[in-house]
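The excerpt is restricted to a subset of chains, each kept in its original location.
Lettered A, B and C in written order, each chain numbered from 1.
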Amino acid sequence: MGHPISRYPVPSLADLDDDIRRRILEVQEKAGFVPNVFLTLAHRPDEFRAFFAYHDALMDKEGGLSKAEREMIVVATSGANDCLYCVVAHGAILRIYAKNPRVADQVAVNYRKAEITPRQKAMLAFALKVATDSAALEDGDYDAARRHGFTDEDIWDIGAIAAFFAMSNRIANLIAMRPNDEFYLMGRVPREKK
Amino acid sequence: MGHPISRYPVPSLADLDDDIRRRILEVQEKAGFVPNVFLTLAHRPDEFRAFFAYHDALMDKEGGLSKAEREMIVVATSGANDCLYCVVAHGAILRIYAKNPRVADQVAVNYRKAEITPRQKAMLAFALKVATDSAALEDGDYDAARRHGFTDEDIWDIGAIAAFFAMSNRIANLIAMRPNDEFYLMGRVPREKK
Amino acid sequence: MGHPISRYPVPSLADLDDDIRRRILEVQEKAGFVPNVFLTLAHRPDEFRAFFAYHDALMDKEGGLSKAEREMIVVATSGANDCLYCVVAHGAILRIYAKNPRVADQVAVNYRKAEITPRQKAMLAFALKVATDSAALEDGDYDAARRHGFTDEDIWDIGAIAAFFAMSNRIANLIAMRPNDEFYLMGRVPREKK
């Protein structure tokens, strides 16, 4: 295609520190390819380590939010920030977790029209306020989330995921991170049963 | 699914005037299903006729813009207006015309990062100014488009398509028009050769 | 004056198709002059036909909105879009229908301060949301309109007029359509009785 995956140099696997290479090989094993966020951020090893430690702390934990709901937050706020990499890559993950081939496109464009529950719409309303106008957060916003059954710890999760991807989106835009072609189709076609 | 395709009543084919029913049957014949915009707008027959007459005058004509380029304008401006129906439905059409399974998602999120030509980026910059700040259009905007080889008639087309979908997006949002499930996958998987 | 009425060529009456020339002569007969929207859009005959078919379907129909109210929507949303042609031309028509020489200037600048009813203010609040933030429309907006007695069909009319002039405003700005001098004074001075 000729479009580079980053404005910055992308290291080869051989040149990476062991822990970073191991992480990348693990994700390749699991996904079948290496998402570009791993290769492009590896240009800065310390930032790479902190980035994925933070990501895992927020996205791989147990708690009141399902994995699909966490990804919904990512896709909705990345849509608001016009971040191509995050909308496409996390859209793929959302489709898989939610087992719904339409929900990612819906949430990226306008969550109010998405095939999701009222509780999930309240979650995204809170997340989008964190993403776009966090200084104006006030008691009423927390109360609205609590009325849908979210605990205060859930609300931290919602807000922290929106905050983490406020950073991710800006880094992806900064380095013009390109989504892998594989993401566009993932989760859209039912897997054949074996 | 339980999600209606419109906030308003949707007429049955049998109740429609002949010319409207004929148009709907033609599109069904061609696409294999009836896009919801035809069914939902048929609630208002005179508006239906004017809407599609206008659409065809802008989208089906000859001229300096390819069919894929016309659809790019639709998808980019509909993304800016957060219109789910238009992003999903015209995204499908764009993928097919452009023979590119990624370009619609790219243009809907951020045309600056899309796999398109500099000329197409200039076209979308002009279209987005019409969509979001038309009162500020000035000579420099027309000159920038001309420098990429667009004629004045091409520029009318670019602006008029952006204007027409400024209307379409608002009507779709007004009636909460739901995209057909079929659109989400169209143009994403290479057709099998027979 | 030296200011052209369009950035694009304006056809002469003699060169127009019969149906378009007839429409123009009719409006000239009725108004005493030809509003520039007819001459400038005639550069594109098919778009001209669809434009006025759509306009008439929305503005000349029966229904819960008076003709003055329909024009109020045009003037308020055109003010929000900074469209000179539409504010001036439809301001004139609004003054005549409303038999009020002040209401158009009021509605164009700030409908909250206009000499109109609370019901009309609710109508314009809905129309302006369609004009400026249609993706955020939600049940509460429709309920607010219903509380003032608008039916769902009235609400379609309100929204569709706002949507149609979202297009009109952008086309007028695109081609720099100039309002006829006649409009500025129309409806401001009481007609002499004969």
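Just so we're on the same page, contacts are C-beta pairs under 8 Å (C-beta built on N, C-alpha and C of every residue); 3 or more make two chains touch, one makes a residue touch a chain.
As the structure is a computational prediction, the values presented were derived from the model and not from experiment.
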| item | value |
| --- | --- |
| 3 chains shown - copies of the sequence in the complete complex | 6 |
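In the analysis below, only the chains that are shown with their structure count from here on.
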| item | value |
| --- | --- |
| Angle of the C-alpha superposing rotation, chain A to chain B, to the nearest 5 degrees | 180 |
| Two chains joined by the most C-beta pairs in contact, as defined above | B-C |
| Most central chain, judged by mean C-alpha position against the global CA mean | B |
| Of all other chains, the one whose Cα centre sits farthest from chain C | A |
| Geometric centre distance via CA averages, chain C-chain B, whole Å | 24 |
| Chain centre separation in whole Å, for chain B relative to chain A (CA means) | 28 |
| Separation of chain A from chain C, taking each centre as the mean of its C-alpha atoms, in whole Å | 44 |
| Junction residues of chain A, two or more chains touched | 110 |
| Chain B residues within the chain C interface of the complex | 7-8, 44, 46-47, 49-51, 53-54, 56-58, 61, 81-83, 130-131, 134-135, 137, 142, 152, 156, 159-160, 162-164, 166-171, 173-176 |
| Touching residues (chain side chain C, partner chain A) in the complex | 135-136, 138 |
| Residues of chain B touching chain A in the complex | 1, 3, 79, 82-84, 87-88, 91, 101-102, 105-106, 108-110, 113, 115, 176, 178, 181, 184-185, 188-189 |
